[in-house]
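All protein chains but one are shown in place.
Chain lettering (A and B) follows the sequence in which the chains are written, and residue indices restart at 1 in each chain.
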Amino acid sequence: MGAGQPRDRERPMTDRTTTDQMTTDPDTRLSHLELNQPDKTFLDSNELIINMGPQHPATHGVLRVILKLDGEKVLGTECVIGYLHRGVEKIAENRTYTMFNPYVDRMDYVAAVSNGLGYCEAVEKLLNIEAPPRAKYIRVILTELNRLASHQLWLGTHALDIGAMTPLFYTFRDREEILKIFEKYCGARLTTHAFRIGGCQYETYEGFERDVTKFLDFVPPKIDEYEELLTTNRIWLERTKGVGVISRADAIALGVTGPVLRASGVKWDLRKAQPYAAYADFDFEIPIGVNGDTYDRYTVRMEEMRQSLRIIRQAVERIPEGPIMAKVAKVMKPPVGEIYHSIEAPKGELGYFIVSDGSTQPYRVRVRPPSFVNLQALEVMVRGALVADVIAVIGTLDIVLGEVDR
Amino acid sequence: MQPIVQPGMQPVATTFFFYFLSGLTLLSGVFVVTRKNPVHSALALILGLLAQAGLYLMLYAPFVAGVQIILYAGGIMVLFLFVIMLVNIERSQKEEQFNKQWLVGFLAAVALGALFVLVYVKGKTLFPYRIAQPIENSNTQQIGVMLYGQYMFAFEIASLLLLVAIIGAVVMAKKRI
Partner (left out) sequence: MLNYITSYLSSDTTPGQAGNVFWAFVYIMVVFGGVSVAVMAMNWLERKALAHFQIRLGPMRVGPHGLLQPIADAIKLLTKEDIVPDKADKFVFWIAPLIILCASFTVYIVVPFGPTHAITDLNIGILFMLGVSSLSVLGVVMAGWASNSHYPLIGALRSSAQMVSYEVAMGMAVVSAVLMTSLHGLGPYGVGAGTSGTGTLSMIGIVQAQQEQHVWFLFKFFPLGFIAFGIFAIAMVAETNRAPFDLPEAESELTAGFHTEYSGLRWSLFMLGEYAAMIAVSSIAVTLWLGGWFRPFPNTLTGPTWDLVFSLFPGLSFLALAVIAFVGVARMPKHPYFRVQTIGLAGFGAVLGLIGLILFAPPVRDRIQDIFWFVAKVAGFMYLYIWYRATFPRYRFDQLMKVGWKVLLPIGIGVLILTAILGVLL
């Protein structure tokens, strides 16, 4: 069995189950919200604690947010997570590297292909092997398709939270085409397990290029349709401009990555900064925003969708022939050591820190989920905003609870 | 004496409606002061105001009746209800309904009632038996002409008063959203 989760035995574990009771215990991290308020009414004091419970249509999963309000204004928030914790990292210590591959998809279940890409590349780095060029191109095509699908889902749910119920159906309809391609390729729509350590298992099916090219012609008018519904809509602008602003310095300080970082004006994309897979071969741009508000995050993601299409088109045109799997031993025993490898997932920087002790099972797999780190920015973004903006900001952060909790 | 017959619909069962509406007004007035729950008092007041609108209709003043419904029942009472609902009600429900000086209050009310009756009896000769019936169809026009002609000054003063109240409310509430 593995060595177990390293734990600091000196520090007592805080019992989080008692947070429902009003307590002024300074050890619990909720004391800054001052939950102990006997006998307060609406007019006596302005402060109110509201719980946006785990079950809520707008929290994209089981997220609990405790809000401290002054009337309508938000004074502070506290996110309570862990409702979807499945112990994925602990499970990794008891599985071989190949056996752990399907588990990785289940973390960010919306963009499963990216998760698989990150993990396979991390283990390949550990094993010091490289996937053949054809495999890299296939990986890029599928990952960019998945980026598009993830952004489409984000757009649909974000618009629904703000009240526009129609873009949801349009984006899901168009996402179906991507899921069809996935299904034809590897048999699964959502949790794809598309890649293997060392390359890809499956050769592209007959008509893959034709399907992808047809999709590339089908989608741009649809993206224009989404923009037509939302981008210049006066109500959308009022709901998103100036809402949830995070400054450049704050974003970098909090470790926020992905479209959220780029919308604050930081031109940082791992596909360009530390190219992996075959991204160095392609010509694409990185959209950045100016103000760091919700509207900028929206425009950045819309433009990213278009850039993904550009990458896919270039990849499909130039896909090389060759093997799709490198020479990998059946029983993988990576040398003792550790690596950290991160990729640009649709939601931000997805990192894998793998520690190997020479055996067939990793000693420790630590996942750096982008949603987990981005969620910490929620407090900064909604300070001083109204309650209705909290929902918009949670939507614009594009979090997936499977990733936050693992 | 017969009331003057107006063009349009004939008045029907005047006596019944008068006693019914007045009784409703009195009953709602009693409920307003006797209910423990302030929300019930407000609802009774709404009922009284609607009955009063009916009485205005009987006096051939349909415009006043309509405005009574819009402003009083539909606007002012809504604001009353806002305030009642935002204040902690449990405290007020535990208070005593009638305080210890109820005897003094009762005597004062009886004295006032006796004064009213005296005024009516003595002054019956002063009030004409039948007031010049306003024409029902032109109630709106007549009110408009009077309000913007003869009573223009009072109208402007009243609107200025309301403006001051609005500004005061906005200033007091401004520090919260």
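Remarks
Operating definition for what follows: contacts are C-beta pairs under 8 Å (C-beta built on N, C-alpha and C of every residue); 3 or more make two chains touch, one makes a residue touch a chain.
None of the values given here were measured: they were computed from a predicted structure.
Here one chain is not drawn; of A:78, A:389 or A:403, the residue touching it is A:389. Across A:160, A:212, A:270 or A:381, the single residue that touches the chain missing here is A:160. Contact between subunit B and the absent chain runs through residues 8-10, 12, 37, 39-40, 43, 46, 62-63, 65-67, 69-70, 73-75, 77-78, 81-82, 85-86, 136-137, 140-141, 177. Residues touching the missing chain, restricted to subunit A, are 50, 52, 56-58, 67, 72, 159-166, 168-170, 173, 229-230, 233, 235-236, 238-239, 386-391 (touch as defined at the top).
Note that in this section only the chains that are shown with their structure count from here on.
Distance between subunit A and subunit B, defined via averaged C-alpha coordinates, is recorded as 62 Å.
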